[in-house]
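Notes follow once the structure below has been shown.
Every protein chain of the complex appears in place save one, which is left out.
Order of writing sets the chain letters: A and B. Residues in each chain are counted from 1.
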Amino acid sequence: MGGVPRSVAELLRFANAWVEERIDLSGARELIRHKVVPVHRHTIWYYFGGMTLFLFIIQVMTGILLLLYYRPSAEEAFESVQFIVTEVEFGWLIRSIHSWSANLLVATMMIHLFSVYFTQAYRKPRELTWVSGMCLFGIFLFFGFSGYLLPWNELAYFATKVGTDVAGQVPLVGHLIARILRGGEDVTGATLSRFYGFHVAILPLLTTAILGLHLFLVQKQGMSVPPEIERSGRPIRTMPFVPHFLLRDLVGWLSALAVLGALAAYFPWELGVKADPFAPAPAGIRPEWYFMYMFQTLKYIPAKIGPIDGELVGVLGFGVGGLFLLLVPFLDRKTARGEKSPLFFWIGVGIVTYILVLSLLGYVAPGGK
Amino acid sequence: MQTAASSRRGFVNILMGGGFTAMAAWMLYPVVRFLIPPKSGEPTIASVTVPWKPAELKSNSGRIFKFGSQPGILVKTPAGELRAFAATCTHLNCTVQYREEKQDIWCACHNGIYDLNGKNVSGPPPRPLETYKVNVKAEQVIVSKGA
Partner (left out) sequence: MRGSRRVLVPALVMGALLLAGGRAEAQKLPEGNSCIECHRGIGDPRVTPPAEKFPQDIHLAKGILCQDCHGGDPTNFDPQGAMNRAKGFIGKPRHQAIPQLCGRCHSDAAYMKRFNPTIRVDQVQEYFSSVHGKRLRAGDQKVATCISCHDVHKIRAIKDQQAWTYPVKVVETCGRCHGDAKYMQGYKIATDVVDKYKQSVHYEALTKKGDLSAPTCNVCHGNHGATPPGVDSVANVCGTCHSLTAEFFNQSPHKKAFAAMGLVPCVTCHNNHDVMKPNDTLVGTDEKAVCVNCHDPASAGYQKAAAIRASLDELRGAVQRAAAILDRAEHAGMEVSQPKFELRGATDALLKTRATVHQFDPAPIRKLSEEGVQIAGKAYEKGVKAMDDLRFRHRGLWVSVGIILVALAGLVLKIREIDQRGG
């Protein structure tokens, strides 16, 4: 052992040697050293997975801080959030970052999902990565849905009522699902406790497992290159993950941090009015933007289509859509064979357009309540 | 001897390293402050300790106190029982008051009258006043919302 480390670099070298003497990390080191990222026209999309991960880490950290003060009961939830935002030092900052980052996370996750879709990165051998990713997508939507209720304000309360109503439309098991979600027949304090349990325990546990799998697969299999670039036959340039890609990742992450700070300072997240289950529903209930397209679609479907309830048709439609996306690696035969797959391309375009248009309509359409 | 390239590299390293360190410290500060509990220990709105001692309250009297962001009225009935209600009139939200001479709770705005159970007995109010629980502990009177 040398003497006392005299600089940061020396300190790091000392720590490194200490660990190496005890744990053989050479395998991990090699993996990191040799990990490369393909460089081509579509490299920019590679950043979105990492960005989603970064935002998730922000959520975990801010979430943990918030749960030191938050109280998950109908009597105290709203007041505890008010307390955080008014009395706790920088509580306003932590809370607004948590709320904004949730939205940014879903946005980057959707970009990540569709960029993977359109570059067909789901094809063999990455089918499992895609499936685990779709599971994560569902998990994060549920993170958003459950978290939205926690401040127990008017808009959240009624949005949860509507949302769990829709879930209850699933044929056969719908009522059971709604009861399990709500912790009873209606949205009450029991729902709040339950959503809290989902939000801070069950979903994080599931995420750890599935995200772990997802990341492991990505490390093991490397980054997928879009088929047309593979087919072109040209040699594919690469850049080392460490430090080239990672530094670029950091640029994105730091920028996201700056954006979150600006949002928290200039557009702090609203507290709203405490939920009163006996008051009539206020005008303008709507879900968060990432559910808006479904909400708006249900508004446009007529009350009955033939003998079937309109809402049921809508829910089944979403189910079919979700199932399609989940199974796309197995359905897209052409891509599996190495051929161009225009059908799936256009289906993808259709889905994106549908989501964009319906979301927009949700905000601007008249009579929208 | 340092070449131009290596001095530039050194500068970049310092810039990056310095930037990150500054960022880390800048971000650690709010987190640490957040963790230190504020003076007003906890959200007080589920229950409130009124600013009067039990002995100070006379029979047949009522006082307004703050219950979170709403007014509350603490009443000591002629028989000596302590009761508390939300002091927001259920008609058009004026703040009610206790009337000694009538031994009732009264809203000055439109002559709404509540009895000492908070029940709306006369005038425009459509609903009774919300009732709170009153607990007396040693020298403190604590009002809380029923579960």
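By definition in this document, a contact is a pair of C-beta atoms (placed from the backbone, for glycine too) under 8 Å apart; a residue touches a chain by one contact, two chains touch by 3 or more.
The model shown is predicted, which means the values in this text are computed figures rather than measured ones.
Enquirer: Hey, which of A:T62, A:Q82 or A:S341 is the one touching the hidden chain?
Expert: In the full complex, the listed residue that touches the missing chain is A:Q82.
Enquirer: Of the residues listed, A:V173, A:L205, A:L247 or A:A279, which one is in contact with the missing chain?
Expert: For the chain that is not drawn, the touching residue is A:L247.
Enquirer: Pick from A:A265, A:I305 or A:V320: which residue touches the chain that isn't shown?
Expert: Once the missing chain is taken into account, the touching residue is A:A265.
Enquirer: On chain B, what residues meet the omitted chain?
Expert: 8-9, 12-20, 22-23, 26, 66, 68-71, 91-92, 94-95, 108-111, 123-124
Enquirer: Which chain A residues touch the hidden chain?
Expert: Its contact residues with the unshown chain are 82, 85-86, 92-93, 240, 243-244, 247-248, 250-251, 254-255, 257-258, 261-262, 264-268, 270-271.
Here is the rule we go by: only the chains that are shown with their structure count from here on.
Enquirer: Using Cα averages as centroids, what's the distance between chain A and chain B in whole Å?
Expert: 36
Enquirer: Can you check the complex and tell me which residues of chain B touch chain A?
Expert: Going through chain B, the ones touching chain A are 17, 23, 30-31, 33-38, 40, 42-46, 68, 145, 147.
Enquirer: For the complex, which residues does chain A have touching chain B?
Expert: 8, 65, 68, 71, 75-76, 79-80, 82-83, 87-91, 93-94, 254
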